[in-house]
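In this view, the complex is presented without one of its protein chains, the others remaining in place.
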Amino acid sequence: MNSLGRLFRISIYGESHGSQLGVLIDGCPAGLAITEDDFVKDIMRRKSGAKGTTPRKEEDSPILLSGVFNGYSTGAPIMIAFQNKNTRSSDYANLFTFPRPGHADFTGKMKYGGFNDYRGGGHFSGRLTLALVAAGVVAKKIIKSVNIEAKLIEAGGQKNIDKAIDYAIENNDSIGGIVECRAENISVGLGEPFFDSVESVLSHAVFAIPAIKGIEFGVGFKAASMFGSQHNDALIDISGKTHTNHAGGVNGGISNGNPLIFRVAVKPTSSIAKPQNTINLKSGNTESLKIEGRHDACIALRMPVVIEAVTAIVLTDFMMLEQKLDRIIPHD
Amino acid sequence: MNSLGRLFRISIYGESHGSQLGVLIDGCPAGLAITEDDFVKDIMRRKSGAKGTTPRKEEDSPILLSGVFNGYSTGAPIMIAFQNKNTRSSDYANLFTFPRPGHADFTGKMKYGGFNDYRGGGHFSGRLTLALVAAGVVAKKIIKSVNIEAKLIEAGGQKNIDKAIDYAIENNDSIGGIVECRAENISVGLGEPFFDSVESVLSHAVFAIPAIKGIEFGVGFKAASMFGSQHNDALIDISGKTHTNHAGGVNGGISNGNPLIFRVAVKPTSSIAKPQNTINLKSGNTESLKIEGRHDACIALRMPVVIEAVTAIVLTDFMMLEQKLDRIIPHD
Amino acid sequence: MNSLGRLFRISIYGESHGSQLGVLIDGCPAGLAITEDDFVKDIMRRKSGAKGTTPRKEEDSPILLSGVFNGYSTGAPIMIAFQNKNTRSSDYANLFTFPRPGHADFTGKMKYGGFNDYRGGGHFSGRLTLALVAAGVVAKKIIKSVNIEAKLIEAGGQKNIDKAIDYAIENNDSIGGIVECRAENISVGLGEPFFDSVESVLSHAVFAIPAIKGIEFGVGFKAASMFGSQHNDALIDISGKTHTNHAGGVNGGISNGNPLIFRVAVKPTSSIAKPQNTINLKSGNTESLKIEGRHDACIALRMPVVIEAVTAIVLTDFMMLEQKLDRIIPHD
Partner (left out) sequence: MNSLGRLFRISIYGESHGSQLGVLIDGCPAGLAITEDDFVKDIMRRKSGAKGTTPRKEEDSPILLSGVFNGYSTGAPIMIAFQNKNTRSSDYANLFTFPRPGHADFTGKMKYGGFNDYRGGGHFSGRLTLALVAAGVVAKKIIKSVNIEAKLIEAGGQKNIDKAIDYAIENNDSIGGIVECRAENISVGLGEPFFDSVESVLSHAVFAIPAIKGIEFGVGFKAASMFGSQHNDALIDISGKTHTNHAGGVNGGISNGNPLIFRVAVKPTSSIAKPQNTINLKSGNTESLKIEGRHDACIALRMPVVIEAVTAIVLTDFMMLEQKLDRIIPHD
């Protein structure tokens, strides 16, 4: 389904080159102060412009179409829309025949029988992460006591991120990266045993973001080469604080009160200026494809704020399920 | 929630030391031939007995309590139960006060206000993966054209798995491991853009298994250090086959027809014979804890069949959503 | 799906002539005192034995298989099972060919391709309302401040219920009835605008009970012939109390604090001793069918406790959604 969350539920819509995109938020408590200015900071963090990100610029101003009245959420569904103003559809006219490697051009065409909007990836476009970021802003406001921070800790396998990006740009290529996210001041008891463990629900949300190919909690894959005596985190007080945090803040699928820590692997941007081989779906012949248009050399650069957004959305939902949040937020 | 899946939905129940545990399966097509013998092979693969696994033995015979009539599924909910016969609850009497490091003893107690059944981990116990395996057997029968195979490819950081386990046992310790799962003959078009991507739903299911701390698809974390020109998989024919399979069979969240490949990180068994520090939740003092009872030195050894099970469950659901399966299975 | 509820969710399983039936309850708060004795009263109310109900007697003792420990709910899924001990399957052997009018014999056979367990209606049997009653007992304990009472107010179109039943029995026939349910001490604000209105969710649950063919809230169908000036309930204090209660306690889909009142129409028992015509599904010929076995002359007699049960289940869910209930019930 095109939705995420049980009590705080978001649904997104739109296409890269359609007239607009947006997010419908269901379950936001009434009484949350919301203005369009609240979105500026996170939208700017996601925005293009930095080196290694696409020069395509969008105004990306959120329009609050429902669910907000006199500056406060009403409890009714909140619709937030963004206009698409700066599209060059002609760039993409031949994707229908020449699927770009690494993109959803082929899978989208097959899944939807060729009816999908292929322009700029259509509904599969990373541009829809703008809607996730907008929903994340609302979620962060709801759970303001939780501090969530994601950052790019590595790109192209290197800690010297700028240098790695320069190299990729010079070579008409792209690189991947690793983003680490840390959420502090999480209450004990979020998540469910088994199917709705913290890791289950969070990874579900994180893999909804295009280009993510791996996730690990705490020491993650390193745990596989550790001894139990090394990996186990010893409790050091009755609040649940542990000496180490190899588990990343989760035991048995349930938050243990220590910082929630996870890392995600972001693949290199699929669109590169360098020519690549693909199949001509009409003729069946292999042909060389040169992707025109404007692209990010390192999409991972724009990921931290998106990762934070889905983390905030998931934590909001978990906290609602545990009744850690008011259904009506009292006036300040 | 205690359930997984949209059209093929499973719910589990039970505790490590309760009278029984089981799984309720909703949405199984009518007409599937099912006998109790069908479960033997996978239950044996999960069972204890191999070196490095707990000597606790359960008969683990499934009892089909509903939804099967004259040897065929009826379309009604299928209830499969397993008796717990060989429990030694006295081993666990003091977990209420001395939470075991790495286990859910502390989080479970906090989440449920001390009402949780703490014996052997209660509902959090890995014993409930038996219910997952049983549901997986049914799922595998439904999607018999898909070939799913998981195996332990590394334990304690080494390819020489036996040796690593011997070492851990000698040291009263435990080790983790990495399991790789490969599913072949997957149709193109499974999964949804964004929230119900193949990676989202599969990772959700995989992290429902206790002890999993990471998952990666295709080259996974290695993607973060690759160039786009290296990582992109070039299409080589119009069926979607690609030259390489760095993506692990998924583009834009949708299956592309190539083998679905992922790896998971299994942490070392939390229960070890070696003494560990924990907090006495009554006094607040740090005390040394020696865990009695029977434990696996390497729980990852028993994981492949559980990973296969949840993969089969997820793929069954995806294939139902895409109408790739009959609602009524015709007689052979 | 075979489940009801968002936060307090029940799933049922079993067949009339299978080995057992039961209910899996997910989302019960931890700390609720539960013993098998708690179920006796409501199970007796549903039980056969009164005039007009089937002489088939079942012991109907609930077995608590999981989720209860030391007399209290643990927060884990609660499995409650009932054995089927007194079944005479031979009574039903020919339903496969001769579908009984009014029953699900034909629709069940078509839906499941003939694989359904047809004995005594199989999974469609009214016997499964026993599982609903059991779940209702748990729900009533959770929302003990709410007083729910359903009663049969009319049978066979008459207020003199005994006489109507006598007449039906004498004539080898059956009769329907009307059950009215009233729930008092409901907090204001339950339900959602539109899709999850109180009426929506409650009617969804009520129509899950076999034999129900209509539901109306407050004055119900009479509202269609009233003027607005008559029907509108005037508020008489700021707590929401109204002078009349034509709306049955719901405005705009939301509970208004006045008693929730609804009535349901129960059709006459489909099984009657009188011969009826049906189709021989093999030959296509019309044939006379005489239904053997034991049947209720007025199934509506056994309905009040089932109606109460689903009402309690729905209200529990609504109150959880509104955070009107503790997630952990403190010791008395």
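For reference, chains read A, B and C in written order, and residue numbers begin at 1 within each chain.
Here is the rule we go by: contacts are C-beta pairs under 8 Å (C-beta built on N, C-alpha and C of every residue); 3 or more make two chains touch, one makes a residue touch a chain.
The shown structure was predicted, so the numbers you read here are calculated from the model rather than taken from an experiment.
Of the candidate positions C:19, C:83 or C:232, contact with the unshown chain belongs to C:232. Here the missing chain is touched by one residue of C:17, C:123, C:140 or C:302, and it is C:123. Of the listed positions C:20, C:84 or C:278, the one in contact with the omitted chain in the full complex is C:278.
Think of the hidden chain as still there; on chain C it touches residues 1-4, 6, 12, 99, 101-104, 106-108, 110-111, 121, 123-124, 128, 154-158, 168, 171, 173-178, 188-189, 192-197, 199-201, 203-205, 207-208, 210, 212-238, 240, 242, 247-248, 251-256, 265-272, 274, 276-279, 281, 284, 286, 300. Within the entire complex, the positions of chain B that touch the omitted partner chain are 6-7, 76, 193, 321-323, 327. Across the interface with the omitted chain, chain A contributes residues 1-3, 9, 11-15, 18-22, 24, 26-27, 30-31, 65-67, 69, 72-79, 81, 111-113, 115-117, 122-123, 328, 330.
Convention: only the chains that are shown with their structure count from here on.
Remark: rotation between chain A and chain C after Cα superposition is 180° (nearest 5).
One simple way to say how far apart two chains are is to compare their mean CA positions; for chain B and chain C this gives 36 Å. Chain C has its Cα centroid 44 Å from the Cα centroid of chain A.
Residue positions 6, 193 of chain A are each in touch with at least two other chains.
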